[in-house]
Structure formats: structure tokens, C-alpha cells
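Please read through the structure below; I'll follow up with questions.
One chain of protein is taken out of this complex; the other chains stay put.
Labels run A, B and C following the written order; every chain starts at residue 1.
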Amino acid sequence: MLEKLANLDRRIIFLFVGLAVLIPIIFPLGLPNAVSQPVQNIYDFVETIPEGSLVFISFDYGPSTKIECEPMALAVTKQLFRRNIKVVGWALWPEGASMARNVFDVTGKEYNKKYGVDYINLGYKAGGSITIKEIGEDIRSTFPQDVDNISIDKYSVMDGVKNYKNFKLGVSVSAGVPGLREYIVVANSIFGVPIAGGCTAVSAPEMYPYLNSKQMVGLMGGLKGAAEYETLMNYVGDASKGMDAQSIAHLLIVLFVIMSNIIFFMQKKK
Amino acid sequence: MKREIPLFVCVVSALAMIIAYYSPKLDWMDDMLQKWFLIIAVFAFILGAISIILVNGNRISKQVPGWGYNVVLLIGLFVTLGLGIFGGIDPKTPFFYIFTYIFTPLSATMFSLLAFFIASAAFRAFKAKTWEATLLLIAAFIVMLGRVPLGELMWSWLPVLKHYSLNNLVENWIMGCFNTAGQRAILLGASVGLISISLKILLGIERPYMGGE
Amino acid sequence: MLNRLLVLIIFAFWAMPAWAQEAAEETAKDVRWFNPDRLPNVIGVLLIGFFVFWYIIHAQSGKKLFIRRIAGLNAIDEAVGRATEMGKSVMYITGLADVDDIQTLASLSILGHVAKKTAEYESNLLVPCCRSVVMTTAQEVCKEAYLRAGRPENFKRENVRYLTDDQFGFVAGVDGIMVREKPAANFYMGTFYAESLILAETGNATGAIQIAGTASSSQLPFFVAACDYTLIGEELYAASAYLSGEPKQVGSLKGQDVGKALILAAIIISTIIITFFPQTHEFIKNTIFKS
Partner (left out) sequence: MGIGYIIGIWLAGFLTIAIFTFLYKDNPVYKFAEHLYVGVSAGYIMAIDYNNILKPNLFGNIAIAYDSTVNKGVFDLAAWSYLFAGVLGVMLILRVIPKVSWVSRWPLAFMVGLGAGLNIPVTMDATILAQLNSTLCSVWLPNDPGTMVFNILLLIGVCTGLIYFYFSIEHKGIFIGGASRVGIAVLMISFGAAFGYTVMARISLLVGRFLFFRDEWWPTLDIIMKSIGIS
């Protein structure tokens, strides 16, 4: 019996995990979310930015990580729009341009913001760190046109914008490389623009050293970070809903670990 | 001749990058050479494509059992590539349709398999077999609890411990202190190793481009 | 004659764009030849470089240097041997990065060692690649290794194959190879991202002995949990020296250790100074160790 449990067929574990995620999605629980300091820091920083300033958001994620990253981008954009801050969006990931489109479509409508006046989507540019550096030198040569290939000179939001000096904050919502780390290493270290960011929960531990060394303003780690930001913004979005499923699945994995250790010790006693 | 020139090319391009990093005047060199790199890498796709065609074509022509799947692979490759090159990659093109309804769900689902595998890995690996494994287990256990609202709820039922914030323990002490220290030690050690290997390449002691000799 | 001509051509490669840029960038903003902010960087590189170089020279004098045991590397031969006994293949993954990534290069030199072993044992070696350039290089490395083992005829070029540059497409392909060919030994060396655990868990389910090595710190936990042996961080970079045992290479390891000693010393001495004279903190941070 013990042998059997110790070598439990992985497929049984898979089945439990599947159910643990599926059931809360059908029947939401509405568990509360405590806000952590790195998330609070971003929120507080944005609250101190004067109205009418510029902030850029780099959409460095694709459809495969949309579930984690989009809620963050949505929450931050909503806060920026609520405070009447202008937003310039671009992407270092090819699929990022259409991700930005999604986010701006939803939030722009909600806060009655006009494209080209209150926000703009500059589209995708290849090159990673090289591109981040180019933007620091001259944003107009990096992004002469917006995502629909219309010259950025036609839009008032880009009036007089030259490089990072025009931005009060940079936000990178990133699912890997290039992304948040490259912005810290290039945009923050070389050009001195404050960087805040969201990243997938998996890369969050890697970002802690930068958070610790104050090379970035704050950090949203994964769906939890997004859910915390939603809590700060006072609404229940996809991240908050997804957290229920995560809580149950987490608990399940914790139970599995406890069980495997009990079996292990019982076997050892024998 | 067949050996000296590659070494020479390697040393010159490495030195060019190093100098460009320190010299603002030669900064452009860095950008340009990296763009060259990207261009060469795209040419390399032709080699990749040849490899795919050879491996799959071979199986098809020999009619190895399951050769039909190799046909699927080649069709997938050529249709996507052809549409992307001749039809463009903008939204509303057929290429974008393939991206949205084939590529995206496949990659998202493949990625989501991790939810299952992380559970089976935890079940198997997190056993208090040795003292190292026990530390791994305890750290993982506390962090897992701290990452979900339900964990905090459970923590508050514990005697004594409930007076300390679980969130603070996880975010500040385990992630902020121990995880940062561990990551930092790995980063620092690895950087020294990385610089050493780069130097060996520069000195011609390591020549991976020559076939590892 | 031909040699000189070729050298001239290569010079032209770098020189011509240099002239071009010189002409085009008359309005360049920063015309300094050296950025003084980078001085700590130069000194750091020179120091580490000096010690690596010095010990490489020193090692060639023939004095034997000690290297501590690295379990993951000792296990390589055992893993290849086991695969041979079982009559199954060995699979080697060089990671997801391209050849400009040093982890990939470190991985390629371990591949050279593994390929030599599979050539000697006459077992089958599979190297699915995620980058075309890496595939090309890996083919060179394997061919050379088989040649050195005296069995060039056993090298199968199509076994070093390209799958796709896409992260999860690559994983899907490798998973397929794992469940169908059931290699008895899997090596994962190089730069990895989220896919690490999918690979390692599938490999574990097929019962293979698994050895991983990466300096991607976010993926180390998964390899440590799911593989039999894991080379942690710098151990991956030390592998080529450890495996070859060549004096030059071993010397460079000693140089690396001195490099780490310098970092340790810098940390400890600066901490003592900062603790006693807190006012020096900013100076040490922003001037001495400016990054």
C-alpha cells in the first residue's frame, strides 16, 4: 500500500490539479488579497506623478503569458488614465503590439481617452537592449511611426518627446527576455529613468536583487501581483478571479507534499 | 589558413565589441555588429530549414511508420512560412490567422502543462531525505503558503506563529534575504566563470566554432 | 599571396563601415574616446583577466593543480555508459540561446566530451537544437569528437537536427523524441527558460538518468528538483576545464577562484569600512564600484 502511494501514478496527481483549477473557475470563492510592499510602491509612485506627465509602458509579453501579464498592464493603465497621465506604449516582443492594442482598447474606452492625445501605441521594434538604448538617444528614429504606420508627428501626445528624459516613469510588463531586466540594465542604469514593472511569477525571484538594490521602483509578480494591484484599484478583474483557482491548487500541492513526506517517514520506520 | 582566419575574425570582432563598450566615440560599432549578427542568424534559418526538410523528407521517402506526421510538419512549415513571406504578417492576413488560432493555443497549452508537472515534481522531490533536501522543502512550503490568501488564513490559526506576519516572512526574509543572497552568489560566481570563458575564446584556447578543439 | 589578400579583405570588413560611420556621424553627440564612468569596469575586467591569464601561463609549467570534485560532471561517463548497456540513445540539449550566449558555448564544449564518449561506446547520440547556428556548430563539434575517437564513420549528421526556434514548439518536439525514442540519458546544458521543468519531468517519466547544468538562476530549482545531477551556475562554466584536465584550462579555473576571492575581499573590506564610517557609503557605491 505504502509502496503504491509513494510511487503514485503521476496521472492521478494531474487529475487532481486539473479539477482543483477547474472547479473554482466555475464556482468562484472571492478570497481576499493582502497587498505586498513592492506592489504598493508602484501604486504610490504613480500617485505622485503630476497630471499630464508622460509614462511609457513596454508590452513585453505574448499570448502565451497574457493571462498573467495583461491584468497588470490593465490595472496600471487604468490608474494612469484615472490620474490623467499620458501613456506611450510600445513592444519589444513581436506579439506585444497587439497586446497593447487590447489593453488600450479596453482602458481607453473606460476612461474616455483619445488615441494620439492621451495615449499612443508605437508598435513593435526588434532588437531588445539595442532598441532600449536607441530610445534613450532618440525615440523618433526608433519609432518614426505608430503601430498603424502613421507618422508620430501627427499626434499631439508625442509633441516634444525626444527620449527617456520626457518620461516620469517606465513600466515594463514582461514575460522574459527582452523585458524588465533589460530596461533596468539599460534604461535605468544608463539613462536614469525610474522603472517599475510586472513580470511572470517565475521570473520574480530573479528580479528581487534589483528590487533590493533599488534599481527599480516596484514589482508585480505574476497573477498575485496583478490581483493586488486590482485590489488597490478597487475592482475585481481576471487576476482576482484566477487567484481563487490558484489558492485551491496551491493548497492541493501543499497537501501532496505533506502526504509524500508522511509516506516517506512511514516507509523509513519500516 | 583554414584555422587562423576564423581565430582572427573571432578576436577582432570580440575586441571591437569590448572597445565599443568603453568608447562613446565607437559606440555605433556595437549596434551595427549586433545587427549583422541578427542578419546572419536569419540566413542560418536556411540551414535550419534544410535540416528539417532532410530529416522529415527522409522519413517520408522511406515511409517509416508514422511518416504521415512528418508530412503534417512540412505542410505546417511551408504554409506558415510562405504566407508570412508573401502575404505579410499584419493583422487580418492568413498568416495572422494561423498565429491566432494555431500557434497561440498550442504554445499557451504547452506552457500550461507546467501546472501539472510542477505538482508531480513537488510530490516526488520535496522529501526530507537529506538536510539539503529538507531546507529546500521547508523554504518551498512556507513560500507556497505565503503566496495565496488561503495560506495566510491558515497561518492565522497557528499558535504563537500567528503573531508574525506570514507575508513579511515570505516576502522580506525568505525572498528578500535568503533568495537574494543565493541568487546573488550564483550570479557573481557565474559572471566570473563567464568572463573567464569569454577570455579563453578571445585567447583562442576555446574554439567552439572550430568544432570544439 | 592568397593569405595576405584574405587578411586584407577581413580588414576591409571592419574598416569600411568605420570610414562610413566616421563620415556619417559628424554630428555625433559624444566624441570621447573613453567613458570615464566605465573605469571601475575596465579595472575589474583587467584584474580578473590578469589572474585568469596569469594562471593559464603558470599552469603550463607543469605543476599539478587541485580541482574539487563536481558530482554532476563525474556522472556524465556513467550516464553514457548506462545508456550503452541498455542499448538506448543519449540525448543532449544545448539550451535555448544562440551562440552569442556563453552558456551555449560552455554547453558545446561539454557536448564535445559527451560525443567523444558516445563515439567510443558506439551509442547513439541525439542533439535536437533550437537554433540553426547552434545546430551548425554542434554538428562541427560532434564530427570533430567522432574523428578524435577514431570513429568518424559512426557520426550521423541527421542526429544533430534543428527543430524550431520557438520555445514551446521545441519542447513539444523534444518531448515527442523522449517518449518515442526513450533515450536512457538526458543532458540539459545551457540557457533554459520556463521549459526546463517540462523537459526534466518528461525525461523523468521515461526513466532516463538526467544531468542538467545552467547558470539561468530561475531554472535551477526545477533542475535540482527533477534531475539526478545539476551543475549549478559557475560549475557549468568550469566543466570544460574539469573534463579536459588540460593544464591551460585548469589554470583558468584557478584564475577564476582568485577573481572570486577579489570579489569576496571587496565585499568584506567595503562592509567593514562602511560599518565604521557610514559616510563613505555613497562614495564607495557611486565611485569605486560604479556600474
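The rule is simple: contacts are C-beta pairs under 8 Å (C-beta built on N, C-alpha and C of every residue); 3 or more make two chains touch, one makes a residue touch a chain.
Computed from a prediction, not measured in an experiment: that's the story for all the values here.
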{"item": "Neighbouring shown chains of the undisplayed chain, as defined at the top", "value": "A, B, C"}
{"item": "Touching the absent chain when the full complex is considered, from C:G95, C:G112, C:G173 or C:G203", "value": "C:G173"}
{"item": "Given C:V80, C:I102 or C:V127, the one touching the chain that is not displayed", "value": "C:I102"}
{"item": "Touching the absent chain when the full complex is considered, from C:V133, C:A149, C:C227 or C:L243", "value": "C:V133"}
{"item": "Interface residues of chain A (partner: the chain not displayed)", "value": "11, 14, 17-18, 21-22, 25, 64-68, 94, 124, 126, 185, 189, 200-202, 204-205, 209, 212-215, 221-224, 238, 242, 245-246, 249-250, 253"}
{"item": "Those residues of chain C which, in the complete complex, touch the missing chain", "value": "13, 16-17, 19-21, 23-24, 38, 40-41, 44-45, 65-68, 70, 98-102, 105, 133, 136-137, 140, 162-166, 168-170, 172-173, 175-176, 179-180, 217-218, 220-222, 224-225, 232-235, 238, 242, 253-254, 256-257, 260, 263-264, 266-268, 270-271, 274-275, 278, 281, 284-285, 289-291"}
{"item": "Sites on chain B contacted by the missing partner chain, in the whole complex", "value": "2, 5-7, 9-18, 21-22, 30, 32-50, 52, 66, 69-70, 72-85, 88-89, 95, 97-118, 122, 131-133, 135-144, 147-148, 172-192, 194-195, 197-199, 201-202, 208-210"}
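What we mean here is this: only the chains that are shown with their structure count from here on.
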{"item": "Most remote chain, CA-based centroid, reference being chain A", "value": "C"}
{"item": "Chain closest to the middle, measuring from C-alpha centroids that were averaged per chain", "value": "B"}
{"item": "Rounded Å distance between chain A and chain B, as computed from the means of their C-alpha atoms", "value": "19"}
{"item": "Distance between chain centroids, defined by C-alpha means - chain B, chain C (Å)", "value": "14"}
{"item": "Chain A-chain C separation of Cα centroids, rounded to whole Å", "value": "30"}
{"item": "Chain A: positions in contact with at least two other chains", "value": "10, 64, 205-206"}
{"item": "Per-residue multi-chain contacts in chain B, two or more chains", "value": "107, 111, 118, 120, 122, 124, 126, 183, 187"}
{"item": "Residue numbers on chain C that touch chain B, as the complex places them", "value": "2-3, 6-7, 10, 14, 17-18, 21, 25, 28, 30-35, 38, 41-42, 45, 48-49, 52-53, 56, 98-100, 102, 105-106, 108-109, 111-112, 131-133, 135-137, 140-141, 143-145, 148, 158, 161-163, 165-169, 171-172, 194, 197-198, 200-202, 204, 215, 217, 220, 222, 224-226, 232-234, 236-238, 240, 248-249, 252-253, 255-256, 259-260, 263"}
{"item": "In the complex with chain C, residue positions of chain B that touch it", "value": "1, 5, 8-9, 12, 16, 21-29, 32, 37, 40-41, 44-48, 51-52, 54-55, 58, 103, 106-107, 110-111, 113-114, 117-118, 120-122, 124-126, 136, 183, 186-190, 192-201, 203, 205-206, 208-213"}
{"item": "Partner chain B, residues of chain A touching it in the complex", "value": "8, 10, 13-14, 16-18, 21, 31-34, 36-38, 62-66, 95, 98, 126-127, 130, 133-134, 205-206, 208-209, 212, 224, 243, 246-254, 256-257, 259-261, 264-265"}
